[in-house]
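Sharing a structure here in structure tokens format.
Here the complex is missing one protein chain, while the rest keep their positions.
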Amino acid sequence: MSFPLLTVTAAVPAVGAIATAALPAARRTAAKWLALLFSLATLALALLIAFRFRPGATGPYQLTESHTWIPDFGVRYELGVDGIAVALIALTALLIPFVILAGWHDADVLEDTRPNRRWRPTQGFFALILAVEAMVVISFEATDVFLFYLFFEAMLIPMYFLIGGFGDRAGGHGEEEAAAQRSRAAVKFLLYNLAGGLIMLAAVIGLYAVTADQLGTGTFSLQQIVEARAAGKLDIATGTERLLFLGFFFAFAVKAPLWPLHTWLPGAMGESTAPVAVLITAVVDKVGTFAMLRFCLQLFPQASSWATPVILVLALISVLYGALLAVAQRDIKRLIAYASISHFGFIVLGIFAMTSQGQSGATLYMVNHGISTAALMLVAGFLISRRGSRLIADYGGVQKVAPILAGTFLVGGLATLSLPGLAPFVSEFLVLVGTFSRYPAIGVIATVAIVLAALYVLVLYQRTMTGPVRDEVRAMPDLRVRELVVVAPLIALLIFLGVYPKPLTDLVNPAVGHTLSVVDKKDPQPAVQVDAVPGGDRRGPAVRDQDVEAAK
Amino acid sequence: MNPVNYLYLAALLFTIGAAGVLIRRNAIVVFMCIELMLNACNLAFVVFARMHGNLDGQIIAFFTMVVAAAEVVVGLAIIVSIFRTRHTASVDDASLMKL
Amino acid sequence: MENLIALLVAAPLVGAALLLCGGKRLDRAGHWIGTLLAVASFAVAAVLFADMLGKAAGHRALHQHLFSWIPVGGFRADVAFQLDQLSMTFVLLITGVGSLIHIYSIGYMEHDERRRRFFGYLNLFLAAMLLLVLADNYLLLYVGWEGVGLASYLLIGFWQHKPSAATAAKKAFLVNRVGDIGLSIAIMVMFTTFGTFAFGPVLAATGDTGEGRLTAIGLMLLLAACGKSAQVPLQSWLGDAMEGPTPVSALIHAATMVTAGVYLITRSGAIFNAAPTAQLAVVVVGAVTLLFGAIVGCAKDDIKKALAGSTMSQIGYMILAAGLGPIGYAFAIMHLVTHGFFKAGLFLGAGSVMHGMNDEVDMRRYGGLRSYMPITFVTFGLGYLAIIGFPGLSGFFSKDKIIEAAFAKGGAEGWILGAAALLGAAITAFYMTRVMLMTFFGEKRWNPAEVHPHESPKSMTIPMIVLAVGSVFAGGLFSIDDAFVTWLEPVTSFAHGNSPVSATAVTAATIVVLLAGVGVAWLKYGRKPVPVAAPRGSVLTRAARRDLLQDDFNHIVFVRGGEQLTRTLVQLDHSLVDGAVNGTAASMGGLSGLLRRLQTGFVRSYAVQMLGGAAVLVAATLLMRSV
């Protein structure tokens, strides 16, 4: 029994949450630093995972841990990571420190609140963030459906408190009204996702019933089920499989969020503080798309390909719909929220295009979208915290008074419109190509979104940053060191992953290959067989792996 | 005479009792109606005992009487106390808690 | 040698990084660093050029593979450069003109506190443009393609405090994005067709591919070219782009970036050759645009906008030539280079004039400036002669060849295209003469109290002189026993078309129409004085002033329509999609309120309900047995 790296990685932030929450009310700053420390420790562990992980190795999952947990439910404590999970864990662990740093003052107690020895919002805020991190990490690691479900659902609670409990004092109509709107948004978030989760619960139970019925003992182990299916021991009736698939997919589609189940996102992101919004869209929602890739496809291959057309259409709608609504938004954060809806549409598109480009692209998209949205949203947060308003109309000419802020904002925006050279371009283009190569029409229509993306980003930038300087922003300070520390690395990462995404692709490709093999789909072959690219020696070793993959 | 008729009688009594519970306002009367229902059960027991030719039914009847007596004790206690508070024994007045 | 190629891109890239991230401490040295790196890039280019000339025609192409960029399944994108004669031509043009304009900008932007950033952007542009022409596959080309778009966006909107500038920048980027759809779809089709999108294999495999797919690719590439090269119907952004500082207009919106479309089409020659339909589309677009731009150019009073119209039209010529296939590619590029010289020169001249006239752009407020700024006048004049195709100057050679080629297309097409080209030449002569006359001749239409016209500093005049020299001799140089054609031939292939009319006839015709154009212009603007307030003018004039209403069309159809659409969608999202959710919640609440009523608080009603329940229970049980 080797060192339980995965467990520890999930446990560290959990411990950190408890430790932070336990600090007395007076030790606010201490709480912040403690939280930051723990998040950094988690990051270190995540990187360790990334290094311990061997992309080429055999077997779908690595660093696996498996212990009996609740035999009566056929539930095992099974952890394991594939390339996709590693990438997403790394993303999560990477973003949390920045979230914490960015939210450094978001939970400071206002002076006017009457002193209360017991009420410790600061500690709570950072403890909750760490709690979310822990749960997200373990749901990326879980290879047991039940275990995954537990944390998939449980993470709603801390998120709920983060959304409802802490606002960015920029609501407009006074703190009382803002609080009301906030709690409404939080409740909507929770109930919406809870409903999805409960429907998934029914499907989970159904899955157990099926396995118990056909394998003798019910199991939730992803690998067991996949193997049993491959061996022909498990053969779910078509109707049942479709129902179960829908149950799972609904939950993930709500979380993702996919049109028309998206309406909770703008509210949740709009009302909460920027760091929390980042937490929602860049970290938590990724669990949904990740789960589509890991659970929906692998547990119910036939049903997945049965539902593909509908899902692709929904995804396409999300892509265009989100972009169009983003164009029409007056609220910076809601605009970013709708942009995210559009991006999640792309991710789903890539997943269900069932091509290696599509799915690798989707996975990269999850990572890149996480980083780019984090950059954009956090800078937007800094901007909003300065002016105390979320309305685009309240800004103008910021570029003149705060050039660095404007510059970083622009870079974030350019990443959002997936400008070549920045990370999101790679993933978006892969998704488009992957989709196009199987469903040309959908691919072409989706391409329109690149114009819309440019539209909403540039309009946002023009209205807020350019033009004559408004009096309200005249005194606006430029980014502070702490804020720069938050943004600079993200931007650097965006550029690096845009120029050299190979480490990521090498990580992801084998996992995608495995998924596709489970779903039993092959990339469509080109119409014309071109004799190999001139100078075949140009293919790197990873490329050769690709060939092996393709051969398989 | 066919004992089954007594069963019908029992059923009738039970129904009367039930109807009484629904119709009457006075707590005491309502309570008496419930007693009537219990006694209807007793009758049924005895009749069945007669038909089956075993003693169980009659024994049960005795138990039932005891229970009924106990119920009287508790019930009257409660009803009396609420009567002393409200100076009315109408069950409809006891409707503070609703919805 | 090939390892130097990366250096071409790296030098300006480093410059951009330094200048944009360097912060205030670089403010003083910024422009020098920028210029230096641009020149360095040019030096490298020169070295490579010399080396290339040393090689045999067939073996001149260099290739440099840096690293594998996006390897996923069969999808393989590499960061690899390819430097052949075509790329080389562009590299020299870009770095050369680029360097000159850097130098020019030192003077032009002297008083702008954000000069460092300006040079950063310029370097960024050079890097992106070089990437565009050096890439060895379409995806990498796409990166450069969007990169120049970004640089152009930043530079057009450089004076962001002017809303007009910010809007123009946004418009440029958006219209370009529309073109980019074409490029990305083209790449997708290539990938699904050939399994790759590297120039080599794709262009090699066009032979054994269905024409349908090739046509699709071709049309998509054309769309991309329209966006970047401001061709109809995506030309609307170029005029507004003149909001940018003049050096930008000279470099990006005259000499280099806008010609990227021509490069794309020439580069993809093999595809177009195999897809006649696409080719036809290309020539049509080219012909239409060359007239469109020329007409617009005639009506504009803003000197830069007039020049912009002419740029549009000149690129129309190039596109037309490129659309003609092997008989045209070389001439397209040749005209592109000569145009790079004289149009850049003209813009710099215009900039110099504005510099001396307190940034006044309305030609109706110029007049008689030749005596105040002689150097500008001379250089501008040479550029003018070149562009109208005055015999012996660059423009003459390149344009004349294109017109010939157009006729050589053969058949009715040939006649139509040739006629269009000739007409364009005439109009060109007209509007350029108009510009010339309104600016440097006639009486002074400016108030001496406010403006004191003066010659620009050396840093500005020298580049103008250099470019003027280029615009005088380049064409002739290239045409000495078809040096240019033979130079490009290995890449673009060349075929002599069989023209129905002899070359001499065409040349003669060209000269005639040229003189006609000049004459008309002189009659209109040279003989009688030019009114300061623009006359109402004919319907055509008014339409031309408004870019032939094409902008209004866009505004009504796309902007208004789009706003309408989004507004409706917002409504729907709120009322329908979200409404459904909230509705469910509300209905639950209502139901709850109804069911509560059952809890009347009366014992007897409870009893009734219990009795009813019991009855139902019994009935149901009996029912279950009976069924």
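A, B and C label the chains in the order they appear, each numbered from 1.
Methods note: a contact is a pair of C-beta atoms (placed from the backbone, for glycine too) under 8 Å apart; a residue touches a chain by one contact, two chains touch by 3 or more.
The definition used in the following text is that contacts and distances are computed from a predicted model.
Undergrad: Which name from "ATP-binding cassette domain-containing protein", "Cation:proton antiporter", "Autoinducer 2 import system permease protein LsrC" or "NADH-quinone oxidoreductase subunit N" does UniProt give the chain that's left off?
TA: "NADH-quinone oxidoreductase subunit N"
Undergrad: Of the chains that are displayed, which are in contact with the missing one across the whole complex?
TA: Answer for the hidden chain's contacts among shown chains: A, B, C.
Undergrad: Using the touch definition up top, pick the residue from C:23, C:210 or C:601 that touches the left-out chain.
TA: C:601
Undergrad: Decide which residue listed in A:157, A:313, A:391 or A:404 touches the omitted chain of the complex.
TA: Missing-chain contact among the listed residues: A:157.
Undergrad: Can you list, in ascending order, the chain C residues touching the missing chain?
TA: On the chain C side, contact with the omitted chain comes from 585, 588-589, 591-593, 595-596, 598-599, 601, 603, 605-607, 609-610, 612-614, 616-618, 620-622, 624-625.
Undergrad: What does the interface between chain A and the hidden chain look like in terms of residue numbers?
TA: 69-73, 116, 118-120, 149-151, 153-154, 156-157, 160-161, 164-165, 176, 179, 182-183, 186-187, 190-191, 194-195, 198-199, 201-202, 205-206, 208-209, 212-213
Undergrad: With the missing chain put back, which residues of chain B would touch it? List them for me.
TA: 2-4, 7, 10, 14, 17-18, 21, 27, 30-31, 34, 37-38, 40-41, 44-45, 47-48, 50-57, 59-60, 63-64, 67, 70-71, 74-75, 77-79, 81-82, 84-86, 91, 94-98
Assume only the chains that are shown with their structure count from here on.
Undergrad: Using the definition of touching given at the top, classify the network of chains in this structure as line, ring, star, complete or other.
TA: Graph shape here is a line: each chain touches the next, no loop.
Undergrad: What's the distance between the Cα centroids of chain B and chain C, rounded to whole Å?
TA: Here the centre of chain C sits 97 Å away from the centre of chain B.
Undergrad: Return the distance between the CA-based centres of chain A and chain B, expressed in whole Å.
TA: Centre-to-centre distance between chain A and chain B: 66 Å.
Undergrad: Over in the complex, which chain A residues touch chain C? Could you list them?
TA: Chain A residues touching chain C: 188, 191-192, 259-260, 262-264, 321, 324-325, 327-328, 355-357, 360-361, 397, 399-400, 407, 414, 419-421, 425-426, 429-430, 432-433, 436-437, 440, 443-444, 447-448, 450-451, 454-455, 458-459, 462, 465-469, 499-502, 505-506, 509, 523-535, 538-540, 542-543, 546, 549-550.
Undergrad: Which of the residues in chain C end up touching chain A in this complex?
TA: By the definition above, chain C touches chain A via 20, 63, 65, 67-76, 78-80, 139, 142-143, 145-147, 150, 153, 157, 160-161, 163, 166-167, 170, 173-174, 177-178, 180-181, 184-185, 187-189, 191-196, 198, 200-202, 204-205, 208-210, 213, 562-563, 565-567, 569-570, 573, 577-578, 580-581, 585.
Undergrad: Using the touch definition up top, name the residues of chain B that touch chain C in the complex.
TA: It comes out as residues 18, 21-23, 25, 30, 91-92, 94-99.
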